[in-house]
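Left out: one protein chain. Kept in place: all the others.
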Amino acid sequence: MSYLAGKELRIVGFLCNWCSYGGADTAGVGRFKQPTDLRIIRVPCSGRVNPLFVVKALLNGADGVLVSGCHPRDCHYSDGNFYARRRLEMLKRLLPFLGIDERRFHYTWVSASEGARWKNVVTDFTKAIHELGPFHQKEEKTECS
Amino acid sequence: MRVGVFICHCGNNIAGTVEVAKVAEAARMMPGVAFATTYMYTCSEPGQEEIKEAIKREKLDRVVVAACSPRMHEVTFRRTVEKTGLNRYFFEMANIREHCSWIGEDKELNTNKAIEAIKLAVEKAKQNKPLFPAKFKINKRVLVIGGGVAGMQAALDCADGGLDVVLVEKSPSVGGMMARLDKTFPTVDCSICILGPKMVDVSQHEKINLYAYSEIEEIKGYVGNYQIKIRKKATYVDWSKCTGCGACIEKCPSRNAFDYFNFGVAPARAINIPFPQAIPKKAKIDAQFCRQFIKGKCGVCAKFCPVGAINYEMKDEIVTEDVGAIIVASGYGLIDLDKLPEYGGGRYPDVISGIQYERILNASGPTSGHIERPSDHAEPKTIVFVSCAGSRDKSIGIPYCSNFCCMYIAKQAILTKDHIPDSRSYVFYMDIRSPGKGYDEFTRRAQEEYGVQYIRGRVSRIYPKGKKMIVKGADTLLGTQVEIEADLVVLATAVTATTDARTLAEKLHISYDPHGFYVESHPKLRPVETNTSGVFLAGACQGPKDIPASVGQGSAAAAKVLSIFSKDTLESDPQIARVNTNICVGCRKCIGTCPFGAIEEQQLRDGRIIANVIETVCAGCGICNSTCPCGAIQLQHFTDNQLLAEVNALCLT
Amino acid sequence: MEPINLTEKTDWQFIDQVKKESLQDPALCYQCGNCTAGCPYTKYFDYPVSQVMRLFQTGQKETILNSRSIWLCATCETCTTRCPCEIDIAHIMDVLRIIARRENYVSEKDVKTFYDSFLSSMKHHGRVFEVGILMGYNFKSGHLLADADLGPKILGKGKIHFLPTRIKGRDKVAEIFRKFQEMRKNRV
Amino acid sequence: MSEKEYIYFPGCSLEASAIEYDMSVRKVLAALGVKLIEPDDWSCCGSTPAHSVDHVFAAAVAARNLAIVEKMGASTVITACPACLSAFKKAHLRMKKEEGFKKEVNAILDEPYNCGVTAKSVLQILVEDIGPKPVAEKVTLDFPDLKVAPYYGCIINRPPEIMEFDDPENPMAMDNLMTSVGVKVCDFAFKVECCGAAFGVAKRKMVNELSSKVLSMALDAGANCLVVTCQLCHQNLDLRQGQINNTMGSSFNIPVLFFTQVMGLTYGYSPQELGIDKHNIQAEGLLKTRRPVEERIKEEQEKAKAKKPKAKKAEEEES
Partner (left out) sequence: MFIEKLKEAVRKILPEVDVVIGYRQGFDPLHATPYFLDKPEQVDQLIWNPLCVQNLCSYIPFLKGKVGVIVKGCDSRAIVQYMQEKLITRENIKVIGVPCLRVISVKKVMAAINQQTVQEVTFEGDNIIVKIPEGPKTIPSADVAPRKCATCQLATPLQYDVLAGEAIQSNKPQDTFEETKEFEKLSLEERRAYWEKEFDRCIRCYACRNACPMCICQDKCIAESRDPHWTSQRANVTEKAMFHMIHGLHLAGRCISCEECERVCPMDIPVAKIKKKISMDLKELFGYEAGMNPDDTPPMYTFKVEEATIEEHEI
């Protein structure tokens, strides 16, 4: 089973449980319509997101990766997003060096109350990924599946 | 491995935009899935029974429920699964409602997305390991932050329930905003008359330890075991000696201190007691206005104090209290008039805020309850009330309704007519919001019995002309501009979070909304809980709220604390970091990055140094996990392999 | 007043057109009346600003474009500055005026005549020539003596040039006029 | 003083009916060591009439001038006229924000504008780039009887998102500038009320009514002179003051000066040098009382001396 080729691209989201996952819930409760491409992996904190997860996803088939945590100072674990910010910033700068468009990876902060903001993040990011098109060659996909 | 998948229709919430039957069919094809079915309401009792029966019948060892958000029902289903003897961490949830059926418009795409969400959960579940919570003892004391009506109610209810209460109040007296009010709507009963007895109860209750003029410095720990540092701000008066006689105040030569209690309606002395009914009734010095501090000489209060309580050398003091739960009732603030430049921005003395007018109306206020306008102390005859002064105003970042202004304006207009029978009051409003019991009748009374003129429209400008203030507004029902020559203008200034709300939230590790109001765990079903267990909310710190609602929340928060304290121990969350001693190379990077100091060095018998997680301290953030280069420290239930299984489920197709 | 049959008379296309051209959303307006309250011209308007906004919200194209209000707005920006919903109302008025001009709804001929006179001066000289504008206006509007009383007050003070300043690049300015006309044609 | 240089866009009115505004701007800025360079072959900004036609068109006629400035290698252009300023800022901001709009505008321009020029008012650079101290240092004369109502008009700082200068409801830039040059300022509630703008010709009665309110509020506030930043306001308030009196049956006779003229007067320039004689309402009466600034300083020192012992005494009493 895969994403619906032609209609969707493969976008993986790592969301912290306390803020962004809640923000995505809030967006859902508010019925804020969003593109369907994004698949969400719940993590306790953006600080849990080892940049290698992003690399792993991008190398293995994702067209875009989104990491979203609590706003700085608002981390449930107080410092997690501060570490995430440094590590993910380093990664964001590194990706284009390897030939990966840095727009394929975005990290941001969305709080549990910001349903509308979440909708915008998802919509804009999905749009950006669609503008970039698929990252992996089609042949690779068929070869693997 | 035998995974069972249960797909919830959630009535039409999911089934309306997701083809659940197709989802179940796809789930059955997934490796490791032994059983998949759909159900109308999985969270219902029969729904849960269905899961239990299926576990037994199909010999399932992992369970995935695809339904709403795990933030909603993960706990429910874990309990269900556990009842069959399966470890509760063998359960996974796929969010196909909030993250899928409610936000996607295309049924085909939604269905596909739901299938993938389940695949993700199945792969994760297959990696899950049994986890077992440990038990730990609770410290059955409670900290209440804020001594307004909500905090006092919470403190009294907890204390009456037998708990030791630490009540911390930032200002020199308990009472909060309610103590400043003259009368309360819709009954028009005297505010301090109903609040006063509660204040006295707080001060006299043997179970309540009150720290007035104190602030929260630091909070450490977790539910059941918090360590609180409280800063007792220097009052420069030894409260153990002070009798509240007021001799010092009478003699104080510095007469132009800002009166915080009266919102600056009239000046105060540099040494003061905020109001006659203050609890504790003790004096304190505002150093920035005191001559002793500014000029280095004066000493008048020290000379006249009959008990020798004055101490200019006093310093802030930090005290420590250990508690098991925290109730936050830190109240609200009001926007400053300078946010409203079109209304003069505070430059015109006869344009005041509602709370200032409340003090002017109040018999124990600076005018002893005589209505007079600040500029020339004349009795105003034409009074204009402007509602939504800053509220519902996106342009200044306050899009929300301040909740109670419509009601207090009606009250103030009624009181004005009572005080000055030949006065005329006008109220500019956009909508009259009075949905409480007896509330709408009250605003009608203002118009019907007291002849208050309600004008539907906003005020664009207020400016002085001679001794009058010209209020230039619109009457949108007439479709015209209107002008009123007022003697006094009262602005119902917008309610905000307190200025230090965000700082306090960060100390508490609780969330706040973009306006600084604290976020409850669930807007309907968990209104006083926060996402940090052991921390509860009461009153307007969660959002603008009137007195009955605040009192209700105070009691509700107290009930929550009493309920968790009804047991002697709590279960710790086993979703914490654990070190694989075979792998750890002792590089210590995790130790340095842990925000909680939960990792320590440990020397093995062979002399190797490795990391060790202190179970009760670890909060489960996983920073150590993503720091560890060799993957030796793993956050249980969110291990590298579990997350990799999810990534692979999505990407390696 | 005739009841408005909103089923028939709501011009949804007009709402979309104004939304598109102004980049402002009428749904944000909750009709507080602040714009009407602050507008210096409410007295002269046939529909106060908040009602113009209401007419926009309900798609009453004919009424709006025939209104005098949109021509009497001086773009003083009071409404925009004070709107609690952050709507650029003055800009909406501007767009309504542009549409009215384009579709030949001109309820305030004098104002338009003055604007035209101004533009024509600009087109011909590159800069505007005040005496020329006034004379052009007086001629076209039929108000032959408008502001003639002011003449003596400024004569002999070196303020009035009886010949326009013509800049070298006036053909370039005229070119903007021409290219714009062309662009507009293509737009349609 | 450090030499400063600006590209200065006078605008059509300042060449003709408001030539005295131009004269005073040049005089005052020269006194402050500011060199003005007029762009070659500038054209009309389009003002209000252009944006009643179309926004692309309006932006184009404004941006033509910005493009000229850009080509000169400058990043700032200053102007005294609020209408030009507003036209420039609106064109610049929208072109900068919307790529599509920028393309459309540049398509009808001879030279494209690449959004590299910030427009500022003369008032803004006096406040922000020069500052109150140098402004005050040039003062040689004092006007003891002058009390001005600073009248900003509607668009020099509105809407705030576009003009990005001073408070939109209670602007203080001109108040402070007047105070810096030693002129008394009254608290004027009608600082930003509209005078009738460009409707003077087509809707004279309307303009007369609106302007009359401004004048009467200024008198109520205790002013004997209005100070303005906009030549259109000046026209409506000064040139049309007779019309106002006729329409309203009033008898206003209150001088209206450009703020640069007031500054120039305190710097010792003659009314003629500043073009004050070109106004409709003459200000001679007020100007007669001027005296060297040293006299005021002396007066103030004496007053302070007389006050001191009293203050000391009061303090002793209190303690």
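For reference, chains read A, B, C and D in written order, and residue numbers begin at 1 within each chain.
By our rule, a contact is a pair of C-beta atoms (placed from the backbone, for glycine too) under 8 Å apart; a residue touches a chain by one contact, two chains touch by 3 or more.
Remember, predicted model here, so these are calculated numbers, not experimental data.
S.K.: Which chains here would be touched by the one that got left out?
M.R.: A, B
S.K.: Check each of B:Cys100, B:Ile115 or B:Ala632 against the chain that is not shown and name the one that touches it.
M.R.: Of these options, the touching residue for the absent chain is B:Ala632.
S.K.: List every residue of chain A that touches the chain not included in the displayed model.
M.R.: 51-52, 55-56, 59-60, 72-73, 79, 82-83, 85-87, 89-94, 96-101, 103, 106-109, 121, 124-125, 128
S.K.: Which chain B residues would touch the chain omitted from the figure, given the whole complex?
M.R.: 580, 583, 585, 587-589, 592-593, 607, 627, 629-632, 634, 639-641, 644
Rule of thumb we're sticking to: only the chains that are shown with their structure count from here on.
S.K.: Report the inter-centroid distance (CA atoms only) between chain A and chain B in whole Å.
M.R.: 30
S.K.: Can you check how far apart chain B and chain C are, centre to centre, with Cα atoms defining each centre and the answer in Å?
M.R.: Distance between chain centres: 50 Å.
S.K.: Provide the C-alpha centroid distance between chain C and chain D, rounded to the nearest whole angstrom.
M.R.: It comes to 25 Å between the two C-alpha centres.
S.K.: Can you list the chain B residues in contact with two or more other chains?
M.R.: In chain B, the residues touching two or more other chains are 342.
S.K.: In chain D, which residues are in touch with two or more of the other chains?
M.R.: 168-169
S.K.: Which residues of chain C touch chain D in their complex?
M.R.: 21, 40-41, 43-44, 72, 74-78, 80-81, 88, 90, 94-95, 97-98, 101, 108, 110-116, 118-119, 122, 126-130, 133-134, 137, 141, 146-147, 149-150, 153-154, 157-161, 165, 167-170, 172-173, 175-177, 179-180, 183-184
S.K.: Quick check: in the complex, which residue numbers of chain B touch chain C?
M.R.: Per the touch definition, chain B meets chain C at residues 342, 388, 392-396, 430, 456-461, 472-476, 479-482.
S.K.: Can you check the complex and tell me which residues of chain D touch chain C?
M.R.: Those residues of chain D that touch chain C are 12-13, 15-20, 41-44, 46-57, 60-61, 64, 104, 107-110, 154-155, 158-160, 168-169, 192-194, 196-204, 206, 209-210, 239-240, 242-243, 277-278, 280.
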